[in-house]
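Missing here is one protein chain; the remaining ones are kept as they sit in the complex.
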């Protein structure tokens, strides 16, 4: 459960806007990448200080600037970034506190967007990183907890001038980042689907307490996903309906497209939840059915052998005068009667469909 | 479950608007049918290239044009269609990605409608195909995953000039297509109803684990239907309330009629869900009842024979001095006592209503 | 279940507005009754053709005309009625398709209202008939599936000039019809309440699988009622808030009154549902309790007699050297020990409150 | 259940506004009390006819008039009251039909408020009386099913000129009545809380079927309360937000205060419901746990004595050649082996934590 809930208590009593990193610390140093492009040129550079950003951007004022920072533990760096871009202290605080709900906040000069990027490897449990995006006039700032391949395909499209990305503005770049993250949810869903399918096949064959365990782990992962998806839907919807001058009208329809994807993801998550509930029902009734099976075996055995044992007991009594004992065929007669009783019992159970 | 969730992951990382067919590929080649009609004339033609459409439609500018394409796998074809009719890349992408939720999108020059056409044969599981409709000024484009009899009855009405369809505009044709698809839901519901009825009769007679299986399969099919119905309701409601010049005011009432049908379908689906929940309750309590039955048999047998066996055991002891053993009628006396005990037990169980 | 869901599939593929009777056919011929009245006069007549309506109404233009048709199977008749009163084809289609949800539709010249009239005889299952009302300027058309006593009390009030009905307009007559139908729901609820009370008494005394059956039948009847009540509430609310010139402002408060009744009915239905859920809980825990009882009997018997039988078995062994067997009081000693063991067991069970 | 649902069926077929008393008849004759007061004077009088009201009020036109009627069975009286104060027939009908949901209706000249007054004595089930209030210009009419101490404290405050009541208008008096009734809900909740606490203590100590019964009775009482509280909330909210000239702006804040109390009551009722659900869960799992206990006892006994009895049986066989039987220490050896088996079994059960 450690990942569902971050230790915020270390912030109690601090002023709002106090910069304290809440979350995991993956690397020692943040990595800062600066990309600048327009339709005609492209430049990519790794810089070590945000101040470098200023010098870089002053050299050449054309095009769109994308500053990406991997690693959120360097408070000093974020103070610099905040000052450089005029970010509100609360935004800075949110960027480095990795327990935010997805949301969109319009601060006039820039729009602050925060999302969760899920990655669930096939045999691992579901993890999420926080990705923050600042969409300003002609620039994008993006922040993630640790370096990942997340932005690689976007960078590639910019580098190779694939699609429309070099022709469009910073809002389209923001859209590309969000779209990338949302597309990744489909991968997560497919992994979950495989696990559910596997579990379902399992359920038919054998039911062990570990099945219940697995159902509940999947349920919890769906709860985690859901917790992120509903506010994400709101956040993207806010971008779609935004009347900020930072978002071009023609980009709105692309956010609508992401919105539709999120709705489809939510639908699938709800369907998975229904399926897991159904599997829980099957699991519980399988236990009951199995108890029935066990009890039937016991009852059949007891019902056949108790009367027979009683009969044997009767003729094991030591009364002096027991005429049957003297009979020539007494023993075989009793064995015969026992066989008849046993057969009658079996027939009774067959009629009751217990056999 | 394969049909509930399409493999979208192959699209991860692509630009939005990238044309990749997501879904099943039913035929090698798409089939393109062109129908042109107004009150006075009717022409139907199979064409091989969308470009033919242009030449056809330029010859004769009258009336309404209906271009239907069966089969969504031919990317090149859809790029041509998109260019020809000026469709937004995202619309094209949605048409060939067959995992869309039903929706209506007004793009000004045209309205994009996407629906699910369900077909559940009597002994098969529920399947759905995606149907996309573009309603433009004087033309309708329709796209489905594979050729089906779906549009045959509409074509027939146009051919034979039945009803009002030849007198009305392209919006009425769009309505006719949607109406046809929604009417088909009633057929699906009737098949489901038959299965539920059959299962219900079954439940009274015998309860096997396969009953539970069947209940859960039906439940899942209802979830599938529901997942499609709620957005469909929104989509048709949007058409009804639309103030687009593409939709005639007088056609609005026909969309209202479809809307009412969808509400009725949703009501029925909810009723079916309630019925299946009730059946699950009955199934589970039947298992419990059966356990009670089994346990009663065991308890009756044990309660009757244990004391008797004990009694027989007592007189099977080998003590030297056991006066009863010497009695002339000892044996028969004990048999008599045993009978009395058995009868008392039976009476006790009768009083407890266990017999 | 046949009554919950009508066979609509025979309409698939037909144009909307096609007149096909969906529902039960109760009588061979529709019965048409024409009532005309105002404060000063009253005329009631059975006519055979709608055309007669015209001649009748032209003779005398005063007052309010109420045309009631019992029996919906005569398509020709409804085509005539539609033409005579200028009804939209979709309205005609709805009138004779008896699977409509309750609704109100304002067509400008007239308001179309459709409701369900429930009748649940004491020992029968719940049935519903569809009642359609057309409220026009100065006239009311009403349609029901078969002749019933439903309108008798209203006719009587008109005949005998009781209450305000002769003083008010056609909207008040429409209100009187709806009020009558809604009042009938109270009768249905009282029948249901009796059944629930009876079942509840039953539940305390004995629990048989038929109790479960009965609970589920009642549950389903409540689902049926609910399915009709929620849209009915909307329909009446629409009438109350209507700004149609066909409805007098002063009549609005009477529709509000009906609305309050419907809310009260819905409340009661919800309460009944909660009660049935509670009864299901009691039923299920009663089964569990009973199993506990059965198992206690078995365990008590087994726990007392198993050790005793073992003891008897020990002294039934045939070892040559078993000193106890030779004792004078061995037999009686063992019997005594057995008694002590049995008493100790009984005391243990008494302490455990099993006895 | 008799109190949850009144016999309305006797009203079926009557015109709306027909005065028929629906509810219990507590006393033969209604008691009419007339109170008149302003800041400077106070008069209280019991009158026998509403007409007396007129003569009384004409004598002295100052101040606020409060006419209270206890007992709703006298139709004639209510017809007189209706005429005297110009009440709408539907209001009169609602006053004497004691199955109303709480509501507020603004009739322009007066506001009609109807509420439920609950009284649940400590050892009795929950009962409710209907209280109706007519707030007019300078007067209040109040109606209750039977005389109760409900209004005594208000009268006392007026008599002794305590608080602001003599300084404020009729709207403040209406507020005082409603406030009194709502405060009474807290008493009802405290009684319920005591019952729940008692039941909870009980649940830990012993679980009998009567516990389940008690849980369900409490659940039903909460359903009853809830059914009244939600519409009451609406009714008081309507008074708070009312722009009627009959309600002074400064009184609005007092209605807001009542509204807050109702919300707190609803919160508590919901909490109680959650607690009862939790108790039901505990009850059901206690039954299961107990079954486990019973079965463990049975299994322990059977597992220990069955092998031993078998062993004794083996040496009770009458084979001619059984060497052990001849051994000097055979008997004691077998007894020893039996002891070892029993001890091993006990150790096994101890390891399994069954003992």
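Per-chain residue numbering starts at 1, and chain names A, B, C and D are given in the order in which the chains are listed.
Simple rule for what comes next: a contact is a pair of C-beta atoms (placed from the backbone, for glycine too) under 8 Å apart; a residue touches a chain by one contact, two chains touch by 3 or more.
The structure displayed is predicted, hence computed values, not measured ones.
**Student:** Consider the whole complex, including the chain that is not shown, and state which of D:84, D:217, D:238 or D:302 touches that chain.
**Tutor:** Of the listed residues, the one touching the omitted chain is D:302.
**Student:** So one chain is hidden, and I want to know which residue out of A:31, A:101 or A:155 touches that hidden chain in the complete assembly.
**Tutor:** Checking each option in A:31, A:101 or A:155, the one touching the absent chain turns out to be A:101.
**Student:** By the contact definition given up top, give the residues of chain A that touch the hidden chain.
**Tutor:** Residues 1, 4-5, 7-9, 11-13, 15-18, 88, 90, 99-101, 103, 105, 206, 209, 212-213, 216, 219-220, 223-224, 227, 231, 280, 283-284, 287-288, 290-291, 294-295, 297-298, 301-302, 305-306, 308-309, 312-313, 315-318, 322, 324-331, 334-335, 338 of chain A touch the chain absent from view.
**Student:** So which bits of chain D touch the chain we can't see?
**Tutor:** Touching the missing chain: residues 153, 157, 162-165, 175-176, 179-180, 183-184, 186-187, 189-190, 193, 196-197, 200, 253-254, 256-258, 260, 263-264, 267-268, 270-271, 274-275, 278, 281-282, 285-286, 288-289, 291-292, 295-296, 298-299, 302-303, 306-307, 309-310, 313-314, 316-322, 353-354.
One rule holds in what follows: only the chains that are shown with their structure count from here on.
**Student:** So, what's the distance in Å between the C-alpha centres of chain D and chain B?
**Tutor:** Roughly 43 Å, centre to centre.
**Student:** I'd like the Å distance between the centres of chain B and chain C, where a centre is the mean of that chain's Cα atoms.
**Tutor:** Centre-to-centre distance between chain B and chain C: 27 Å.
**Student:** List, in ascending order, every residue of chain A touching at least 2 other chains.
**Tutor:** Residues 316 of chain A each touch two or more of the other chains.
**Student:** Which word fits how the chains touch one another: line, ring, star, complete or other?
**Tutor:** line
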